[in-house]
Every structure is written in C-alpha cells, then in structure tokens.
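Not every chain is included here, but those present sit where they belong.
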Amino acid sequence: MAKTINVALIGQGFMGRSHSNAWGQVNRFFKPELQSVLHTVYGMKGEPTPEFAKTWGWLHTSDNWETLIKSPEIGLVDIVTPNFMHAPPAKAAVAAGKPCACEKPIASTLDEAREMAEAAARAKVPTFVWFCYRRTPAVALAHQMVKSGKLGEIRHIRASYLQDWADDSVPMAWRFKKESAGSGAHGDLNAHIVDMTRFVSGLEVEEICGAMATTFVKKRRIIEQDSGGGIQLSDEQMRYAKAGGGAEQFGDVTVDDAVSFIVRYNNGAMGTYEAARQATGNQNANGFEINGTKGSVKFNFERMNTLEYYDATQPRAYQGWTTIMCTHGGDHPYVANYWPDAHLIGYEHGFTSMAYDILQVLNGKEPTVPLPDFNEGYQTARILEAALIAASEKRWVLLDSVK
Amino acid sequence: MAKTINVALIGQGFMGRSHSNAWGQVNRFFKPELQSVLHTVYGMKGEPTPEFAKTWGWLHTSDNWETLIKSPEIGLVDIVTPNFMHAPPAKAAVAAGKPCACEKPIASTLDEAREMAEAAARAKVPTFVWFCYRRTPAVALAHQMVKSGKLGEIRHIRASYLQDWADDSVPMAWRFKKESAGSGAHGDLNAHIVDMTRFVSGLEVEEICGAMATTFVKKRRIIEQDSGGGIQLSDEQMRYAKAGGGAEQFGDVTVDDAVSFIVRYNNGAMGTYEAARQATGNQNANGFEINGTKGSVKFNFERMNTLEYYDATQPRAYQGWTTIMCTHGGDHPYVANYWPDAHLIGYEHGFTSMAYDILQVLNGKEPTVPLPDFNEGYQTARILEAALIAASEKRWVLLDSVK
C-alpha cells in the first residue's frame, strides 16, 4: 500500500493548472513511494473552483484558505496566488507546522520574503519555492557538471530572460501594477535567472555593479475582465483590447518593463542579468551562458531539451560547442521516467519533476538535485532588491547592505 | 453533463503508456464535449495489468480481448500490441461495429493491412491509425501552409527518420524479428515519414524509382527477458546485454536496419526516404524538407516545437529560413490548449492532441487537421511494400502494381 500525502492548492490560474497537472502526473510517471493526493483546491467566492477541481481531479474545494491550511487532513500547502498573496498563506502554513511550497518570486516585497524565511526557520518545516527551471534536465545537468569541476573556475555568467508579449497593445492587468505584482519583468523573469544561475554555478553575488530599470509603455488601456497578467488573457480579451476595446480608460503602469544589472560574484567572476518583456522575437528566451577555465555551458529554454557544452579539455582540433540532447534515461536527470531518447519533454515536466523531488524530501529522501527553500527564495529576493536600489540610486550596492 | 465514451486499450508497453496518458490528459487540457473514460485495459495472463491500470487510471482490466471488444460497454477500441497482433483485434472491433484506433504501422503484412481497410470499409465505422506526428503543431501547420498554396508547386520532398539506438551491443528483441515486427526500420520509421509527407504535401507516390534495404548487424545476443524492442529494454537489461549477458546464445536478425528509396509523385516531383537505426548522432531525427516553387518547409522532430519556413515570395533581400516557434495559441494548431508561447510541449502531446481529434470525430465534429484511417494506413503500407519489392528485385516499381 503506497503512502500518500494530501495536498491543498491555494489559488488557480496559469500556475494552478501547472501545479495540478504536476501533482497528478507525478504519480503516473514517477510512481513515488509517497504519492500525492489532490485533496482540496482553494478559490475565492465567485471563482469557478468546482469546474477547476473537476477538470484536474481535486477531490474537494474550499473558499476559506485559513481554515483549509489548518485542516489536519492537509499534509502539504501549495501556493499559486498572485505574488502579493504569497506571504499570508505561506506564513500561516508554516505556523501550522505544514510543509509549504510557494510559487516564485517568493513574495512581492523583500520584507515579506524575509518574514517567510524567518517563519520557516522557526517552524523547522520543509519549504519549497517553485523555481521549476532547476529541474529542466539540461539545467540540472549543468549544475552537476559545474559541481563535478568540469568547467574549472567560473569567470563569466551572462543570463537573460527575454519575452515579447507586452507590446503597446496589451491591456492593463495585475502584472503591470506594483501593488499586486511587486515588480514587472524583474520579479517575474530576473527571479528565475538569478535562482537558476546561483543553482548552476554555486556562486554568490557580492556586489551589484550597476543596474538600469525602465518602463517603455507607461500607460495601458483598461478592459473589464482582468484575468491575470497579459500572458493569460484569453484570445478574445486580447483581440478586444488590441482593437481598442475598453475605450478611453487608461491606467498607469507602475512596474518595470525591463531591468539589467551587472554583478561581481564571491570568486571575482563577472555576471550580467537582463529581463525584458518587449524583446521582440524572444517568446520565452530564459537562458544563461557560463564560461569557466575548463569549459562552458549555454542554455535557452526555447530549446529546453538541449544543453550546449564547450569542453576546453578536448584536443583543440575537436573542440566546439556540443549540443547535448538531455533525454537519455540512463544519464540525464528525470528523463528515464518519461520517454525514450529524443522523444522530447516540455514545459510542464519541470513541475512534475519538482513535485517528485518534493515528495522525495517529504518522504525523507534526497532530491535529485537541490531544491530551493524559503531561505533560498529570500536570498534571491535580496539580489533583486539590491539591483533596484542600484538602479534608483545610480551606484554600486554591496549585497551585505541589503537584508 | 459531459458525454463520455468508454475506451478499451488492447496492450500495454511503451505505446500503452503513451495512449493511457493521452486518454487522461485530453479531458484535462481540451475539455472535449465527448470525454474519454479509461474503462478497461487488456493484458495477457501474467502481465502486470493491474499495476498498469492503477498507475494510469484504467477502471478495469481484462485478459480476454475477444470478449472485451464485444462488450457493449466499450465505445472505442484502441490497439497498442506488437505489429503482428494489430489485425486480429482490429478486425474484431470493426466487425463488432466499434470505432477502432490502431497503432502504426497498421499491420505487419500488406495482406493484413488490406484486410483491415476492407473490413473497416464494410463496417462503415470510424477507424484511426496513430500516425501521431501529424498532430505536432509544426507538422499540422506545414499541412495547412501547403494546402493554402504558400509553397506553390512542390518539386522535392526529402524525408528521413534516423535513430541510433540499435548499435551492435543491443540484444535480440521482438523488433528484430520479421515474424513479430514485420519489418525493421522500414515499418517502424519509414511508415511515419511516408504518412507525414503524404499528409503535409497532399501528393501521392506513383512509382518507386529505386530502393535499398540492408541489415548491418546480422546476429544479436539473446537475453532472457525480451520486454519489447531494444528501445524499451530497461537500463539494467541493456547493461546486462552490453556486458555480454546472455552468453553464447545469438539469434538471427530477420528485419532491415536501414531502407532508402526514391519516389516519383503524381505531379512529377521527386522524393527520397530513408529510415535507419544506426545513424549515430540521431536519436529521433524524424523529419522532412519540402521545396516548392514559392517556398519550402523543413521539420525535425528533435526540434519539434519549430517549423523552418522559406518564403520565396518575400523581397529577396529579406528571404531566409524562418524558424517559426509553433506555440502561439491564437495561430498554431492545438497549442492554445496547453501553455503560453514558447513554453514548449513534448512528444506525448501529439497523442493527447490526436485523442482530442478522435473524440471530436466520434462526436460528429471535424478534426483540426485530417486523421488517417485504416485505408490511409493501407495506402502507406502499399508504398512501403513497393519499396521492398524495388529493393529485392533491383528495379523500379509502379505503385499501381502493388495491392
């Protein structure tokens, strides 16, 4: 008889679908010793929670997250609400002694992030932040390669997460408001690449050596339904908006469209980061290049099944960038649980693989590669905050000065 | 209240997992009007059918496919047995008036294929062959582009499906025996590219203008468990075999390792096809290039989310191969049901999307792009057979001469 743990999902939306799928697929593909039960999904009154539950196989629904989190039936709280609504349920969960998994970025303010990390430390419960790109096989392989010394000493990291969905015609949504999103491309996209490069390189940022933040589209048309952030507007909403729907109502965009910054790591290496939403031609170009004295790796999520590797220890005549198809079950993380070689996996598998590692940890096992907890989420938030200070005060910022 | 249809799955193995996943995911992602119920999975006595059923959510199991197929509860029969075991349940299903979906290639002999097509025609029930690559968004887009005239008149098709799993160390398995597999790379891989290019181009083969078939590894070591075709051996089995496990027992390989052939289409265009299992460096290079007078398209499943398109009607200064990321919900087939732009999908989604189109057809709707039925599967089998005749008789073969 398999062991099981009851999951409560706090929220729905795009991430609600991703997580629901993961909690279902993980049992089918990984057959973990500790299996997830899709127990209860929370939605506000008026949200189509029953339909969501039926589609994804949640056994119960709730419109009171405070009660739900405390329920003795719940073994794991999973949070997928908008950023500003991460901290309250997360703190409630750890206060109730419940393991808690929270979507990224960990919170919409650094204060909240620090409070969550402190609360988790006090409660001594396992926590997790869904930086799911760590579990892309190519990224996990890069982590393993750096750790085993294959790259030598790292000298350069350049990371960027470029999208192009937010052109001038896209209407106002929660993602464009500071009060709901905390920040724009910075928290949405730089958060991912900061976590991913810390994970892969093992380096820590010591100083922000310059930063720039900007908002290209300062006003956006308001339409009636705001279902969740541009990227999630339905096709009809988008067409309506692009056609000028919503008439003369415009709202101020109060978050960044793009943020770039330069860093110095603890070993002296140089790093650059850039997040953008109007980088035409890049739909989901979430990637990095890391150069070490013995080799380099390069990754772009738009070709997520492959890792580029330059092995500078090979005979010079045969050196070059090698495109590793990271789908070989015997050799690459996670993929043995999916399909044969080069029968590609996709975006959603990062969530499924992370669900597996969470279940492993809750079952007392080691995860395949390290999982980020609330403290890790807080460390990433400190770097993001330091970059914003550097941009607004037009100077370098030592990370130690930002808590 | 959603309408439902009960599916019976005949077989397990690699394809059993793919289909089971599809019948489950289709309801969650597509929310079709007619929903699939994973009703009963068939396995031979001694197979771990209950465990398979539990993992994938099949409500019942059966070890008697003849009875199962006739059961009035079953609305759709889905066949995933080895090739030589396609025809009996398929003919039984259509004889019982049941819609039937069958894995590819349709059968292990041309006679069986013809009988299946004839039986389906007599029974007038919907039939389907799982040439699931038709539903890769990039391939479906290519089909739409050719149909709308964007390529002009087609002059060249070159298709190849190259793999490299079958090196000399791989032990004997059902895929290497003519009696169980019918053929080797030819039926396994050429079947896919023949169907795919017929689908995309709309052209028909009129003559085979030369062909070569060969077997590079003529004997393979026999190991105890033969769980299904090299590609599906467990890592332990593979390591055992590669280490020389199975001692002095060798069996004759009675299928091809590679088959190439050249064709003339009904409009005079030239085509080339190649299937191989020892094409080192190609794990799943299932692709084609089609050149027309107005443009060209290129596809390789190893980069399945993209289609390469050359638009020769653009101003010459800006012409070039365009890498279309086929993940834009509003514009590319199927993907609106999955994730945002460039949040890639994978191998399994082809099955899910095909399950959706099957459910649509069974519900009286049009599929997104045409589905192959038993007759289509038979037409593809005729082409494959003609190529084998051309290879063994060392001459050109008119397709009309092969029935």
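Should a chain be cited, it is by its letter among A and B, assigned in written order, with residues numbered from 1 in that chain.
Here is the rule we use: a residue touches a chain if its C-beta (ideal position, glycine included) is under 8 Å from a C-beta of that chain, and two chains touch if they have at least 3 such contacts.
These numbers were taken from a predicted model, which means no experiment stands behind them.
In this structure file the homo-oligomer totals 4 copies of one chain sequence, with 2 depicted.
Operating definition for what follows: only the chains that are shown with their structure count from here on.
Taking the mean of the C-alpha atoms as each chain's centre, chain A and chain B sit 35 Å apart.
Interface residues of chain B facing chain A in the complex, by the touch rule stated above, are 14, 18, 21, 24, 27-28, 31, 55-57, 165, 231-232, 235, 238, 283-285, 301-305, 325, 327-330, 336, 338-349.
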